[in-house]
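One structure follows; several queries about it will come next.
Chains shown are a subset, placed as in the full complex.
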């Protein structure tokens, strides 16, 4: 007979998302049946979100170490060494489900959460990015979701005063029922002043700071228990509302406190709020925790322990102070007009004890919450291998200029200015290149120096769907390429792995394939993973999103004056392509837009070639020969050329000869390629270098005129292109009378 | 030149303002906390920076304009010393009644961040003298509530008195008469939505904001 | 005809604006203020003269556009 505490039933356990086996482990570790509070705590700690139970096994495959890695996965954010005693702290996180339910607040609190992960470690946030995936552009819900999400990201980021410098936006019917909102934050700290969740010892005071705790975001399923069922309306779970003003004060107050040497350990309250922050700090320090729930700042009356422990109210932190230093925290937090209270202390019992209204309402061992969290090796299989498609298998279009126009004005390629114009990209006065600038990665100066960080987010779900392993490789390689194209040394990545239901073997197969492909690319490119996040169950009615392992990558530009963008090209300059062009068309943008199909294999990525081609490009940028440089990705060489032409306000005359069909040359998506513009004599010097190093480098065109043309024909007028490219998204968003 | 930057909870261009002033004047400005009630001695210039003081809740600049330091700022203004409010700083000065008019939600309702083309409407001021002979500038804007509004009578007056200092080349927010920056009657207080402190560096926003600080330096 | 609509946050939903207003009023010495909430006031001028029918339509407008049912509720007064 399974044992239950009073008032708890098998049904309630199930509603907490715990399986029979999991409940049996709890009984064993507790030595008795858990009460409601303890059950709630186990339930959130062992949820997919907190325990990574389906993914943990595979995440171990990522390379996480390197010369420049100060802190890999496992803390609030990853930390890398950027020289001169400085460190860069960064992470990416999803807020998909909340953003679908309430786009503005969902996206806003996503930004807030990721910023907290970064400043919790002692870093001042200096840049934010976002990777967005919406359903088909003409789906009835899409416009409202786009406008809400974008306003929410801007509303939060603009107010806290962290520039939103870049991102990506895709539209695809695969996201109709499950949009993706992935947010990345990047911060700067002194390498010897990083703060960790670890480091607390017994006998230290625990300080709560930030907003008061309300009944926000307490998981619907866990709330639907007998105890709460017939309670009043106001006990129901509510959407989390972000307060960027409090966040801004929290940033300043925490950074001020961090400069005083009074903190033992610090942790933000993210998912599973007070529960996970308290337990993570206790577990990492190998200690116990005792909290007095009466002292937790509360926004509403009659809150239960269960509610307070599971609340996901935003803008809250938990700080374990060095003994006797509480006053320092109190003084600083009061100066910033934040709610603050000492709510308990650490102990040497290894247990979490909660007191409320004079009673012990929870007393449980901490170790099992982390150590014994379930970890599953879910069945998985790889999708069938798809045949490669090359240009000669695809009908030749009549007019290349018209094709180029269609590709450039397709939803994924059209200008996203309508979005990023709503983001403050310049606050903090260090943004050298952001969404508005022709640069493959955002470039943000390291304050007060001539160094800069290059930052990008990337993922090509089309490829991941066609071939998870190659697609995973490609995603990492493209991020590396985008950093390289600015002249940066790529250092490390963070990721946000968005997939469907892992209990389905084909979805788990996508996950495993992508992770293994990414891991291989990370190893080959010496580009370790230092932080990340997993978002599973992104599916509706059995239809999963395309596999979307988004990557956020950071590199270092040693001298901000030696970098490249893809604008600034002048008439008479030579256009060169780095890398082999064979006309790979499988899973290409061309197939999707022109032939309305997405079949074929993902373009193969030769990582060794990727590395040498990239190193060559970076070397040439630093030598000063490169006027403009752009990676070649979606839509192939012609789309890269079109980007450069638009950014420079000058036409390009492309030249093609040889056996490769012209549409393969123009629109093939072969990997490891870049397009470079240079003055004639520099081009000659580059060709010599390339020959010596055995790098494929080919002259493909000449800058000039006011159109993009191929072999003197197939003209696409630049004015017409610009109008259509810039107009697409505003036209979509300003369309009237259709909702 | 001895300068000060007033910092409110939610100010977020305070560091930008600090760095720009330090770069131009060679001397770091004093950072004055909103709860102080006095200003440092001998100030030549006060800057009220951009940001979201008090979250921009209620009305932009409303709560900041009622905070403890403001009486000292208003008293200092009465001595004729120059005061510049940028973005949220402009909103705060308007809310304090130190500048005419009010700033409302952008006509397009969205937040707007762009490098805005501007014209100098009056270069015969202590804020703009170094712009003499230059007309077209590009200075970044980033705001949600920059839609300048004033009643007809006020508009007529400030137009007539040359109190309009900057105008947008392409109106981004619905401001009447394309107004981007205005001055008080005495010519010692100016508010503007564009961010000159974000335009003092080739690697960030260009250098079209430099002349504004140079004008002040020249007049101090 | 006119409709006056009040849109307010549901109980339990965080109201950052209200909290900030209460804080500012305290700082100004208005200590009698225990709490503040901020909502929206929307006034519509309507054609037609059937108040009941009009109100039903306004109710629809509130549900569809003027309020966000996830976090807000609303009330309507016709005059």
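As written, the chain order gives the labels A, B and C, with residue 1 at the start of each chain.
Rule of thumb we're sticking to: a residue touches a chain if its C-beta (ideal position, glycine included) is under 8 Å from a C-beta of that chain, and two chains touch if they have at least 3 such contacts.
Every value quoted in this text rests on a predicted model; they were computed, and no experiment measured them.
Colleague: I see a single representative of every chain type. Please write out the full complex as a formula like label plus count.
Modeller: Copy numbers over the entire complex come out as A x1, B x1, C x2.
The working rule: only the chains that are shown with their structure count from here on.
Colleague: Could you work out how far the Cα centre of chain B sits from that of chain C, in whole Å?
Modeller: Chain B and chain C have C-alpha centres separated by 34 Å.
Colleague: Got the chain C residues that touch at least 2 other chains?
Modeller: Within chain C, the residues that touch at least two other chains are 16, 20.
Colleague: Listing for chain B: what residues touch at least two other chains?
Modeller: Chain B, residues with two or more chain partners: 54-55, 57.
Colleague: Can you list the chain C residues touching chain A in their complex?
Modeller: Contacts found on chain C: 9-16, 19-20, 23, 68, 70-71.
Colleague: So in the complex, which bits of chain A are touching chain B?
Modeller: 151, 154-155, 158-161, 243-246, 248-249, 336-337, 420-432, 436, 445, 560-561
Colleague: Contact residues on chain B for chain A in the complex?
Modeller: 9-10, 12-13, 15-16, 19-20, 50-52, 54-57, 110-115, 140, 142, 144, 195, 197-198, 201, 203-205
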